[in-house]
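The other protein chains are all here in position, but one chain of the complex has been omitted.
In this document, chain identifiers A and B correspond to the written order of the chains, with residue numbering beginning at 1 in each.
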Amino acid sequence: MRWLRENFFGGWASGVFTLLLILILWKALPPFIDWAFLDAVWRPDPKACRAGEGACWGFIAEKHRFILFGTYPYELHWRPAIATVLLIGLWIFSAFRVFWKWWLSIVWLVGLTLIGILMWGGIFGMRYVENERWGGMILTLLLTTFGLAFAFPLSILLALGRRSDMPVIRALCVGYIELIRGVPLISLLFMASVMLPLFLPSGVTIDKLLRAQIAMILFAAAYLAEVVRGGLQAIPKGQYDAAHALALPYWRRTYLIILPQALRISVPPLVNTFIGFFKDTSLVLIIGLFDLLSTIKISLQDRTWTGFGVEAYLFASLVYFAFCFAMSRYSRSFERQ
Amino acid sequence: MIEMIKVSKWFASFQALKEVDLAVGRGEKVVVCGPSGSGKSTLIRLVNRLEAHQEGRVIVDGVELTDDPRAIDTVRREVGMVFQSFNLFPHLTVLENLTLAPVWVKRVPRKEAEETAMHFLARVRIPEQAAKYPSQLSGGQQQRVAIARALCMRPKLMLFDEPTSALDPEMIKEVLDVMVELAREGMTMMVVTHEMGFAKTVADRVVFMDGGRVVEAAPPAEFFGAPKTDRAKLFLSQVLGH
Partner (left out) sequence: MGRHSGKAKRLAYQAAAIAVALGVAWFFVSNTIANLEERKIASGFGFLGREAGFEIGESFFLRYGAADSYGRALLVGLTNTLAVALIGIVLATCLGTAIGLARLARNFLLRSFAAAYVEFMRNVPLLVQLFFWYAVVTEGMPGPREALSPLPGVFLSNRGIFFPTLSSVPELQGFNFVGGMVLTPEFAALLIGLATYTAAFIAEIVRAGILAVDRGQGEAAHALGLSRPQTTRLVVLPQALRVIVPPMTSQYLNLTKNSSLAVAIGYPDLVSIANTSMNQTGQAIEGIAIIMAVYLTISLSISAFMNWYNAHVAFK
């Protein structure tokens, strides 16, 4: 009772807020529930959707195959489906500290190879599917996974380089990090999409997916480098002194003593950066790749289904929210340990 | 001046104070001591409502402390407090620290507040530090500024929550000297401390607490000379032994 009084009516201002918020909930919640659930049309019937007053979830029901798998051949959808489940499974598996052993990298290697085989095909009697046709959920996940996998080691090198006492190395690392962090991701994607073909000898082509992936890796590396640098700075100086005293050469002592501690401290901000990166993959839409957001947007262009943007983007929000919220909860449970 | 009648306080399910009775008269100096966790800090923080009691009554200078914000406000204007960790405002100079409350709470004109502030800074013997920032002062100086800050509100009663526990040994004396002077001028004081020398010199009564209860309360001569309870004897042997 006392808790109720303190938390809802603690002062006259507090009481006003409580009444105001209850009023807002009262006015907004029932119409929203009507729109989203009670009056909503769940069948994939465009006429019923337009006639109805509620949300048109039938749009999602109708388009869900395209949204999840993009332009991948319809009858082969089982392959990206399994690949998606496998990839999510790998991530979940890696989340448990118990499994942070040396063989984890082997598990990843095997898993990624399997995913590659499933997606590309070409062997074991499976038809070859070129990666221009990949899209939807699996593309978003692959961009994130490979982006982080390559960016992370690069970021460690950058962070160590930035703290180096060799002025040239330090200058190069600082220059790279500040350049990448100072410009929008979109300009890097444009650069990769448009300029990378010009940088290479004529005749050599890199496909669009790889170009975007390279841009994302370079982008992530700069931001992750700053997080790792924070971790390196947070280690008490005594650790560096002790490592020096052991007369280990630079790379040995960095690898055995400094890095493990720096990374352990950095896990929460690292996970936050991972979450941001996962959200940033949505930008590849702008250079014409068919990630999850892109497939949702394209399915709206179907003339029988125009006008349901609100439903579409609410659905997109829910999917991204589910992934990101799970990751942020995970990061918070880390902080508590 | 202070009346506590059967006061009990819980933090969630932990009972910090168990039916405490205490009275402090005008001009009286009461020292509260005891092992850590005995509830002495909690007790003193009830007097200006930094903590709230759940059972019993707390009456300060005739005003009963309840959830009523006006009562709390009235009491806080009359009661000054000095903290273990000083709690000076780091973004203000020493002078500004002292004039903040009189100007904003009592609506004293700035000039008058500054004069009062300089007067009390002289009383605690550091008038030359007025323009400095707290981080530029030593621990002993900061605590003396904290005492002066509380005095600028011209309180009827001063609370001290382990005022010397965070100080280096060589600075404890300068703070205690100020407190002794304050006591000699007739200020009503309630002091939580481990400094038994101070208790012997200045206190009218020593209140010993353990496990949330008042175990023994007596004038210093009686308390130090002939403690009645075993727990008090044990405590004294530990504190005075070294």
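Some observations on this one:
Operating definition for what follows: a residue touches a chain if its C-beta (ideal position, glycine included) is under 8 Å from a C-beta of that chain, and two chains touch if they have at least 3 such contacts.
Only a predicted model underlies this, so the values are computations on that prediction, with no experimental measurement involved.
In the complete complex, the residue from A:Ala95, A:Leu114, A:Ile235 or A:Leu314 that touches the missing chain is A:Leu314. Within the set B:Lys18, B:Arg77, B:Lys156 or B:Lys173, the residue that contacts the chain not displayed is B:Arg77. Listed residues A:Gly89, A:Gly116 or A:Pro184: the one in touch with the omitted chain is A:Pro184. Considering the complete assembly, chain A touches the hidden chain via residues 6-8, 10-11, 14, 17-18, 21-22, 166-169, 172, 178-179, 181-187, 190-191, 194-195, 197-202, 275, 279-280, 282-283, 285-286, 293, 297, 307, 309-310, 312-314, 316-317, 320-321, 324-325, 328.
Where chain B meets the chain that is not shown, the touching residues are 48, 50, 73, 76-77, 79-81, 83, 85, 87-91, 100-101, 104-106, 133, 135-136, 146, 149-150, 153.
Keep in mind that, in the parts below, only the chains that are shown with their structure count from here on.
Chain A and chain B have Cα centroids separated by 55 Å.
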